[in-house]
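With one protein chain withheld, the remaining protein chains of the complex are depicted in position.
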Amino acid sequence: MDIDNKSIKPYGDTLNDGSMQLSFTLPLPKGAHSTEVARRFVAQMGMNEVEVVLSNDIGEGFTFFVVYAKTSQTIDSTQVHVQEIVSKKWSREVCNEKIDEYFHRKVTVVGACIGEDAHTVGIDAIMNMKGYNGHYGLERYKGFKAINLGAQVTPEILLKKAVELNADAILVSQIVTQRDIHIQNLTEFVELADTSGIRKNTILIAGGPRIDNGLALELGYDAGFGRGSFADDVASYIIQELHRRLTGA
Amino acid sequence: MDIDNKSIKPYGDTLNDGSMQLSFTLPLPKGAHSTEVARRFVAQMGMNEVEVVLSNDIGEGFTFFVVYAKTSQTIDSTQVHVQEIVSKKWSREVCNEKIDEYFHRKVTVVGACIGEDAHTVGIDAIMNMKGYNGHYGLERYKGFKAINLGAQVTPEILLKKAVELNADAILVSQIVTQRDIHIQNLTEFVELADTSGIRKNTILIAGGPRIDNGLALELGYDAGFGRGSFADDVASYIIQELHRRLTGA
Amino acid sequence: MSGLNLSKDKITELRILADDITSQISPLIKSHTTVTVERSVLRLMGLDGVDNDDVPLPNVLVNHLSGELKNGVALKTASAMLHYRLSINELAEKISNKEIDITGDLKTSTSEALDFLNEIVEQQLETILQVRSDRESMISSLGEGSMPWQYVIVATGNIHEDVIQARAAALKGADIIAVIRTTGQSLLDYIPYGITTEGFGGTYATQANFKLMRSALDEVSKECGRYIRLVNYASGLCMPEIVVMGAFERLDMMLNDSMYGILFRDINPVRTFIDQYFSRMINAVSGMIINTGEDNYLTTADAIEGAHTVLASDLINESFAKAAGLKPWQMGLGHAFEINPDIQDGFLMELSQALMLREIFPLSPLKYMPPTKFMSGDIFKGYIMNALFNLVGVWSNQGIQLLGMLTEAMHTPFLHDRYLALENSKYVMNNARHIGESFTVNPDGPVALRARNVIDETLEFLRTVKDEGLLESITDGKFADISRTVEGGKGLSGVIKKSDHYLNPFAKVMADNLKISEEASKWI
Partner (left out) sequence: MSGLNLSKDKITELRILADDITSQISPLIKSHTTVTVERSVLRLMGLDGVDNDDVPLPNVLVNHLSGELKNGVALKTASAMLHYRLSINELAEKISNKEIDITGDLKTSTSEALDFLNEIVEQQLETILQVRSDRESMISSLGEGSMPWQYVIVATGNIHEDVIQARAAALKGADIIAVIRTTGQSLLDYIPYGITTEGFGGTYATQANFKLMRSALDEVSKECGRYIRLVNYASGLCMPEIVVMGAFERLDMMLNDSMYGILFRDINPVRTFIDQYFSRMINAVSGMIINTGEDNYLTTADAIEGAHTVLASDLINESFAKAAGLKPWQMGLGHAFEINPDIQDGFLMELSQALMLREIFPLSPLKYMPPTKFMSGDIFKGYIMNALFNLVGVWSNQGIQLLGMLTEAMHTPFLHDRYLALENSKYVMNNARHIGESFTVNPDGPVALRARNVIDETLEFLRTVKDEGLLESITDGKFADISRTVEGGKGLSGVIKKSDHYLNPFAKVMADNLKISEEASKWI
């Protein structure tokens, strides 16, 4: 297959056929008219051969559609760059060794889920003994001192604790994202941190299912971890970033 | 809710939030890069708040994505017009009565699934005794003489039979649509019919799961019936259309 | 019968253990009241509304009477109403405006006040019973869905959108609509007021919102020819108050767990135990079904390792509920389908758990929660996980089937997510309707072994809890791996030791109405 990375298109069963599936609801009653509206709506999005394969009345004058269509657009994938975290992933054992080797002391990490958000499973997965999916949490690493403040912590308290313990890294978790509440909370914390003068020696990390490194950087954090991150990813990054800062590399 | 029909947008859980779901495959390996490509690809389609909620490696360097996003576009639904079949739907009994009343003779209908297409279930559903989904087929109507030639019939044979029987209507079924084979077959038949001079007295009807009235008219048929049509829909239309032609109304 | 071959004796022992455990708490409950219990009494007496600063009048009055809470606010309030010849609302408004102060002695004699109070109590109880009988007659004239009832949530934050979506859901087969509460409301020590249109991940629980939704559902019930039930959440710092609102507005079910607030919202244990008891009496009288929150254990614990904690909690919830006068049909005891979908035979373990609970609680409409923790951005996989969940639901004859949403991992349900959930359940449950009677569990197979094993683990667990004491076990982190102390958590300052003169007039008449006066005397 001759894939042209400068002109990528979705693949159904033939290269560059552009096939996509969509589903959505329109506030129109089911019928030939709303089906045609749905078809044209999708056509307006730059799609050809639009087939409305399902239109179901879902009550109160709404209709649910499933559509298959072929997009005419392409994307130059060589022009898409992502800011990936550049650390190498180490095992727990290696992390512990490297901490000994680099710092001759424990690395202190403070974490919390801030705002009204009471979802602790994510931050626990990273920090607590037990970890997640077979990856032990930072508490289990003898090189780390990990303090998890849990959920519904205010930015002030998290920062205070970090300053008090002279933390090497702060871990901020955000799970609820409705009405962009996570952006608000994360921004509030970073602004508070900025005025406190800890930024130079402390790594700020954000995490949660709707967070990626790009978003975290945008918001002023040093790194961001999304769904499927584990303690070893975070530990490796912290150690390497601290080392970079120490050695000025 | 104040729905503005001139500016319709998809509905997720709030009027005009524009929420849509998409899924598709890109010929790129799974990773942060292809996820970002997917995100931008959807953004290019006029979508905001694009969330790539799933990216799965599906083998051989392909990645499957599920995306939720919000479209920024709207459609003026008042400007969308569909060509619906304008006949009233009658029951079998009424159909039989009307045939007596209007024509004092049986209405003759010849049907087939043309080309290489061997899917008979659709045309049988309309024409055969048994019908479909509780709707008896045309054979069961005492007002109709229904001849179903079955599947894989050539356009020539179908036309010949229609001429021979002086058919009032010809029913053409097309189920297989790959590489637009149905368009080719339907067009071939209509061109043949055009040159034969039967068009004036014979109604040409196309049917199949990917056919609608609009497409059928475009291809030169008098009407088109899609998925979920039954014999009574077709019978009602034929009687009313014949009557219109007879009375010149 | 089912082939699980559960030991009757062990089940009896489980229940005895649970009763022993809950009765450890009865002295504590009997000797204390709380600010929200007192506010509920005022609400039951008819108080409603907010003052100029938007402070709810029940809070105004309870704050005003803070020194007298040990005696209960009812009698004092009745005295003052007589004294000033004011309705209860007028009284509270004037107190808010500092026009009057009722903390001092009032002229009204105690017996006069008592008579007046009893009159109010009678009348208000009548109102609640009337609401209950309205429900009953609507159900008997309209009919209701067959079990497992189809339960879906609405959670837009805007009650008007919620109404549209609830109506659409009912038309498409929902039997029960739950309006999910906005994030954090459970930690407010007051109840917001009026119609609301802004919330995060849910809609404020207010009496006005209750009313609006109930009336919409009454309308759509008629359209569907099926009574549609309405649910809200009592848990939190205002547990009994929310139940009172529900009793007046004809809510049909109420999330109401005896320990959820303690473990999952860090509310003080004493506060929670007291609040849950009174709230459940009100539930009982008004004919509501409670829903307990065992699913929450499995959001943090592993569903296989933690299976026995679910059963233990169900038994404790049952015991507390019985004590407060709830009948088995009012106990929507909880459990959940939360085993990692990648585990071999996980489906069999889910089925085992569901069949076991069905057998242990034969008369209660079990509330079955769908997969949530292992739902992901893979909406297709999520949709079939929900299908298997629905299959277990119909197989084990669950009472209340909380339908899973294919977008659980992304957002609160879109309109069509809910529709798809209803279609999923409709298809699976109809297509496998009589599966329960078609198969017998092989008594030596994995399903039966698993169920018997969970019972043994639960026995062991409850024995330890009994020996150690419930409060101590909670402090010890025995439940949900979470430790809560008797002195810790939110809302302790709202717990007040009763004086010998303490009066909660509703508790008594409700106990009478429920015919549990003797049992209740140990608790209240």
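Per-chain numbering from 1; labels A, B and C assigned in written order.
Definition applied: contacts are C-beta pairs under 8 Å (C-beta built on N, C-alpha and C of every residue); 3 or more make two chains touch, one makes a residue touch a chain.
All of these numbers come straight from a predicted model, not from anything done at the bench.
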Of C:86, C:343 or C:509, the residue in touch with the unshown chain: C:343
Candidate in contact with the missing chain, chosen from A:5, A:56 or A:178: A:56
Chain not shown: contacting residue from C:447, C:470 or C:520: C:447
Touch residues of subunit C, complete complex, unshown partner: 3, 341-348, 378, 380-381, 383-388, 391, 406, 420, 423-424, 427-428, 430-435, 437-442, 445-448
Residues of subunit A in contact with the chain not shown: 1, 11-15, 19, 21, 51-54, 56, 66, 68
Contacts of subunit B with the absent chain, listed as residue ranges: 23-25, 56, 58-60, 62, 64, 116-118, 120-121, 124, 152, 176, 178-179, 181, 209, 227
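By definition in this document, only the chains that are shown with their structure count from here on.
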Between the pairs B-C and A-C, the one where more C-beta pairs touch: A-C
Reference subunit A; chain at largest CA-centroid distance: B
Averaged-CA centre spacing for the pair subunit C and subunit B, given as whole angstrom: 51
Inter-centroid spacing, subunit C versus subunit A (mean Cα positions, whole Å): 35
Junction residues of subunit B, two or more chains touched: 1, 11-12, 15, 19, 21, 51
Multi-chain contact residues (two or more partners), subunit C: 164, 376-377, 409, 411-412, 414-415
